[in-house]
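Note that one protein chain is taken out, while the other chains of the complex remain in position.
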């Protein structure tokens, strides 16, 4: 990794470590690339809806953070990121051994960043897309008192 | 409550009790009315994003379930409900002592139900809307093998 | 009307008059109130999708403008408004003599405004909601060179 990529990677992981919800559900950062972040979540009996699938809100949690951190990788060093809205399509029931959310920047602007998130269920050696998200992220300048 | 309302109330609460994610985050059903369901969530240090607010995915979790159970109250007895998509606007940072998600049916159809969700942060005696959700719920007939 | 309300009304109508699409489809401003704008559209054979209903994109056109002008009524005098995203639920087929889009500000911020739009089909003396929209509007400061 070049110095910049290392710095972005460290910044995302340090911020992610402050998201206590991620420890609660058991999610981890799997990859950080400029404009793209991956988060993985192992299946857990404590995260289910009534039919035994992972709850859509949990799928949203990892997809939103993947999209938000993807946005953070393209922002100025002093800016913070806030989700203003997201939409999640649940394409198939969320069952599998592990879930992988991939967030990718579609459009990076000075004030707003649009990201696309895809969530995959992994089982054995196979992977299937189970969700699709689009988000609008707000770039919050340092002066607003928010830090990563 | 009339017999029907009692039956709907019991059905929603029984299904909610199967959503293990609700125990994990500490959410409870606060009210069930025909076409409307309320879920409350006390603030917890284990549900935060990096700035110390409740994570947007957690806000989505209670809003989605409030919308889904609101939909269930208008469905036939033998049908189950599945979220196909939702969109969440985060209007203000999610800080407060307690959060209340109110889901309400906007349009009930035979195949799809559209619900609107509003989430409020409560602090002291005051309440402030912090999120707005719209959802599309699918009516799944009994034959599909899904139960509440 | 007070002077302020008159000024807002004039500002919205002047901007609306520049939207050539509104002349093309036959839409008009029906009401301007602080935080709320109504647009009406008579049925026309030239605006249909393949089943003979008004096309969803036309419904979106009047709902988006109603939401955007509702946002404009709560913005500073020198700011312009740009839609960053909207979501439209088509609740029922768009048939009727006339369609009324009502846009209303849900949350007004310095940088972003969230609005809710409802579209009604009117037939004889009755009115039925056929669509629901939520939008994110960006506040564009005068310096950006955009005018109403």
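Just so it is clear, A, B and C label the chains in written order, and each chain counts residues from 1 on its own.
Here is the rule we use: a residue touches a chain if its C-beta (ideal position, glycine included) is under 8 Å from a C-beta of that chain, and two chains touch if they have at least 3 such contacts.
Predicted, not measured: the structure shown is a model, and the values here were computed from it.
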item	value
Of C:9, C:38 or C:64, the residue in touch with the unshown chain	C:64
Sole contact to the chain not displayed, among A:15, A:65, A:83 or A:134	A:134
In subunit C, positions touching the absent partner	15-16, 18-21, 23-25, 45-51, 55-58, 60-65, 80, 82-90, 146-148
Subunit A residues touching the omitted chain (full complex)	87, 89, 91-92, 106-107, 114, 116, 129, 132, 134, 136
Touching residues (missing chain, whole complex) on subunit B	84-85, 87, 111-112, 114, 136, 138
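Methods note: only the chains that are shown with their structure count from here on.
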item	value
Remotest chain, subunit C as reference, centres from CA atoms	A
Size of the rotation, in steps of 5 degrees, that lays the CA trace of subunit B over subunit C	180
Geometric centre distance via CA averages, subunit B-subunit A, whole Å	22
Between subunit C and subunit A, distance of the C-alpha-averaged centres to the nearest whole Å	33
Sites on subunit A at which at least two other chains make contact	84-85, 87
